[in-house]
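Quick one: the structure is below, and I'll ask about it shortly.
Every protein chain except one is present and positioned as in the full complex.
First chain written, first letter: the chains are A, B and C, and each begins at residue 1.
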Amino acid sequence: MLNIGLLGCGRIGAVHAGSIARLDGARVSAVSDAVPAAAQALATKAGAQTLDPGELIASAEVDAVVIGTPTDTHYDLIHAAAKAGKAIFCEKPIDMSADRIRDCITAVEATSVPFMTAFNRRFDPNFAHLQARLAAGDIGEAEIITILSRDPSPPPVSYVKSSGGIFRDMMIHDLDMARFLLGEEPTHVFAVGSALVDPEIGAAGDADTAAVTLTTASGKICQISNSRRATYGYDQRIEVHGSHGMLRAANVQEHTVETATAIGFATAPAVHFFLERYEAAYLAEMAHFIAAVRDGTAPSPGITDGLRAQMLADAATQSWQTGQPVSVAGSA
Amino acid sequence: MLNIGLLGCGRIGAVHAGSIARLDGARVSAVSDAVPAAAQALATKAGAQTLDPGELIASAEVDAVVIGTPTDTHYDLIHAAAKAGKAIFCEKPIDMSADRIRDCITAVEATSVPFMTAFNRRFDPNFAHLQARLAAGDIGEAEIITILSRDPSPPPVSYVKSSGGIFRDMMIHDLDMARFLLGEEPTHVFAVGSALVDPEIGAAGDADTAAVTLTTASGKICQISNSRRATYGYDQRIEVHGSHGMLRAANVQEHTVETATAIGFATAPAVHFFLERYEAAYLAEMAHFIAAVRDGTAPSPGITDGLRAQMLADAATQSWQTGQPVSVAGSA
Amino acid sequence: MLNIGLLGCGRIGAVHAGSIARLDGARVSAVSDAVPAAAQALATKAGAQTLDPGELIASAEVDAVVIGTPTDTHYDLIHAAAKAGKAIFCEKPIDMSADRIRDCITAVEATSVPFMTAFNRRFDPNFAHLQARLAAGDIGEAEIITILSRDPSPPPVSYVKSSGGIFRDMMIHDLDMARFLLGEEPTHVFAVGSALVDPEIGAAGDADTAAVTLTTASGKICQISNSRRATYGYDQRIEVHGSHGMLRAANVQEHTVETATAIGFATAPAVHFFLERYEAAYLAEMAHFIAAVRDGTAPSPGITDGLRAQMLADAATQSWQTGQPVSVAGSA
Partner (left out) sequence: MLNIGLLGCGRIGAVHAGSIARLDGARVSAVSDAVPAAAQALATKAGAQTLDPGELIASAEVDAVVIGTPTDTHYDLIHAAAKAGKAIFCEKPIDMSADRIRDCITAVEATSVPFMTAFNRRFDPNFAHLQARLAAGDIGEAEIITILSRDPSPPPVSYVKSSGGIFRDMMIHDLDMARFLLGEEPTHVFAVGSALVDPEIGAAGDADTAAVTLTTASGKICQISNSRRATYGYDQRIEVHGSHGMLRAANVQEHTVETATAIGFATAPAVHFFLERYEAAYLAEMAHFIAAVRDGTAPSPGITDGLRAQMLADAATQSWQTGQPVSVAGSA
C-alpha cells in the first residue's frame, strides 16, 4: 500500500484524491492546504490526517507526494520532497521559469526520487490509443500533426495577467502533446496570436486566439491552434498524417443521440467541463504513477518533459512577441 | 449502337432518356407518348423520331424498348414487344396482378427476349456495394436484415386510391431489396399498418405507416418499416446483421458540412427528391441493361423478380388486412 | 443516510455496492450471500456486516434492500422485505411467472413499501436523453420504434435451458424499453425466431435470433430484433420515427480514434462488456432509487412495470411457438 501525501486540497487536489480512492494499492494518508477547511474536508473523506506541508513531507509514513498547490510553491516543495526521498507527482507547470525547473531537476536527480509531471492528456484513453497506434507504426512515420484545442470560455482577465499567457498556460498542453507524438524534439517554433475573444485580454498583453507551427530536424511539421472560446463545448482534437495513413481523435460528445428534423441531423455538444472531459485521464495518470512507484520504474512524463514543454511555451511567446521564428535546438 | 425506343415520355421516361444520353453504345432513336408535346420535347433533345407505340415497337430500327407508361398499359406493350423480338426494359410494377404478370412471363419466354424489371435501387452504388460485400462473404451469412424506408411526404389521397396501397406501390422496393439480399425466397410474411400521417389515407382504406416481417426456410429474418413522411428527407437505409459482422448503408445527405454551435453539431438533411437520391442508380441500371443486351447476357433483375416482389406485396397486403401471417412458399 | 442491505453479492451485487459507494446519502450497511466468501469480500470493502437473509431483512438498521439473488428466490425475499416495511430494489425479472409477480404486487401494495424494478437501460444517459427529448415533444408523436439489440456472444446452452428463453431473458430489456418509449401499452405481439448462432440453442428449444413486432391501440408500431452474437461488440441501438422528426441513440464505441488507410476509415468496436456499457446506467438507477426513498416519491420503473414486461415476454414466446400474433390487451 502506497501512502500518499496530498499537498494542495483545491479542485485538482480533490480530483487526485478521488482517483486514488478508486485505485487499488494506494491511499491518501495525509493532506495539507493553506485553507484548513479544504484540508479537513478531504482528510475526513479519505481517512487521512491533516499536516502542515513540512510535517507531511517529513512524515515517515508518507511514501509519495502529490503537489497540487499554486505554481509558485512548487519549487520549494519539490526541493524538500526530493531531499526527503519522497516520490513526486507534480502538477504542471513545474515552474514559470525554465531555469528554476532546471534547479528542480538538479534536486530530483541528486536523490533519484521518482518524478512525474502531470500532463494528464497523455493518459486520455483516446489520445493514448492514438499515440499507441502511431508508435506501433500503424500509419508509418508521422509527417504532419494537427492539434486543435479550444476552451469553452475564456478565463477572467485577472487570471490571464498572472498565468504567463496563452502559450504557457493553455497551449503548453498541446506543446507537450506535440512532443509526445512527434517522436523527436521540435527545433523551430513560429507563433501568431490575436485577441479576438475578449479585447481586455489583448489590453492585458495576451492573446486569446493563437497558432503555432513546430518543425523538427527530420522535417516533420506540427500545426497547433488555440482559442479561449468555443460555443460548442471543450474542443480537443488531434490528427496525425503519416506515410501510410492518418489517425485522428474526435471530440467526446455529451451523449450518442442524434436528432433528425427538417433542418438536418443534430448531435450533442462536446463535453464542456475539463474535469468531465479528462476524468478517465486523471484516473489513468494516477494509476500510472502508483504503478511506477510500486514497480520501481520511472514514471513518464518525467521532470525533463516538464522543462521541454516550458521551453517550447517560452519560445512560442517570444515568437509571437517578435514576429520571428525562434530556434529551440540544443540541450534542455 | 443500340437503338432504343422510349415508350412513355413522362418524368421517368425523361430520366431514362437522360441516362442513355450519358452512356456510350446506345441512343434513343424513337419515342412515343400519349401527350404529343412530351414526346416531341424528348425527341428534339435526343434527335429521335416520334412514333405511335405500335409503330415504335414494329420499327426495324428499334432494338430495345424502355416502357415507362402507366402501369395498366404494360401488359399489352410487353406482349407486343416480346412478339416483335425487342429487348424490354420495364418500369415496376410490371402489372398490379400477379396472374397477368405470369401471362407476361409466358409471352417473354415464348420469344426469349431479354427482359429487365426496373428495380433501380439494386443499382444504387451504396446498396450495390453492400450487396456485393455480402455476396462476397465479408460478414458471413445474413441473419437479420433491417430495411428502413421513409418518403419525404405522402402522395395525394387520389394517388393512394389507385396505387394498390402502400405495400404494392412503396414497400415493393424494399421487398425486392429483401429478396436481393436474403439470397433465398421469403416463406412467410407478417404485416402491420396504420394511418398516422394522413387520416384520409386511412379513410381510403390504406396505411401510411407500415412494417413487415419476412422469414425464410433457413430461418433468416427481415424487418422492413415504411412511413409516407419523414421531415428530414428521403430516408433510405439498409442493414444486414451477419454471422461475422454487420453491413449498413447510411443515408445520402445534401452536403458534407457540419455546423457546431451551443446546441451541438448539425449536418445536412437527407437528399429529399428520389430522382436526385437515385440519380446514379438510374444511370447504372440503364448501363446494365445496355451492356446485357449488347453482350447477350440476361439482364437482372428479370421478369420473375418482378413477379416475386408483387407476390410479396400481395401477401403483405393480405396479412395487414387479416392480421394473420401469410405463407408465400411454393413456386412463383 | 440510507442504510441498504444487499441480498446477493455476486457480479450484479458488486456493481450495486460500487454504485452506492460512489453516491452520497446511502451506504451498504449489511450484506448476505449463500457463498460466505462473496459476502465477506463486499462487507470488508463497504464496512458492512454479514448477515443471513432473514436477519438482514429483520435488521432495524436496514432501511432498504437490494435484491440481486437468483430469480427463484425473489418471491420469498420480496414478501419478507415488504412485510418488514423495507424499500425494495429488485433485479429483473422479478419472477419467471406473471402470476407469482401478481402475488408480489399484492404483498408490496399491502405495506406500501417503495419498489423499483431494475430495468437499468432506462437510466443509460443516451437512452434517457432520447426518451426525455421524445417526452418533450421534440419529434412530435412516436410512430415507428426500432430497437436493435445484439449481445457480443451467446451464453452457454446450460444457461439458456433455465433462463426462460431469449424473449424472457434478453428481449425483456427491449420490451421494457418499448413500453418506456411508446407511451401506451402494446396490444398485439408477433414474434419470429431461429437458431442461427448455435444449433445447440435450437436443440434446447430456444432461439438465438429473434424479432418482434408490437402494435398499440393508436396504431404505433415497434420492431425489435435480437441476436445472441455480434462480432463488433455489444450492439445497443434505439430509433424513434415521429411525426416531426427522428431520434436515435448510437452505439458507445471504445474510443474516438479514427484510422484512415488505403481501405478507408475505421473506428473502434462497440464496447463489449455490458457492465462497461451500462456503468453509468447502473450508477444512475441506484441514485434514482436512493433519491426516491429519501424523498418519499415512488421509484420508477415500479413493480407493475416488471409485470408488464414479463407479460410481453410471455406473449412473444407464445407467438414464436405458435406462429400467430398474440393479444396482450386488457389489465395487467
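Just so we're on the same page, contacts are C-beta pairs under 8 Å (C-beta built on N, C-alpha and C of every residue); 3 or more make two chains touch, one makes a residue touch a chain.
These numbers were taken from a predicted model, which means no experiment stands behind them.
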- Which displayed chains make contact with the chain that has been left out? A, B, C
- Query: Of the listed residues B:Val35, B:Ala217 or B:Val257, which contacts the missing chain in the full complex?
  - Reply: B:Val257
- Message: Using the document's definition of touch, tell me which of A:Thr209, A:Thr256 or A:Gln310 contacts the absent chain.
- Response: A:Thr209
- Out of C:Ala217, C:Ala266 or C:Ala329, which is the one that touches the chain we can't see? C:Ala266
- Sole touch to the unshown chain from A:Glu143, A:Glu185, A:Glu254 or A:Glu279: residue A:Glu143
- Those residues of chain C which, in the complete complex, touch the missing chain: 230-232, 253-254, 260-269
- On chain A, what residues meet the omitted chain? 141, 143-144, 146, 148, 150, 188, 190, 192, 194-197, 209-211, 213, 215, 218-221, 223, 225, 227, 229-232, 235, 239, 241, 243-246, 323-325
- Message: To test your reading of the contact rule: which positions on chain B touch the chain that is missing from view?
- Response: 125-126, 129-130, 133, 138-139, 244-252, 255-262, 268
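FYI, only the chains that are shown with their structure count from here on.
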- Could the interface between the copies chain B and chain C be described as same, meaning over half of its residue numbers are common to both, or is it different? same
- chain A: positions in contact with at least two other chains: 260-262, 268
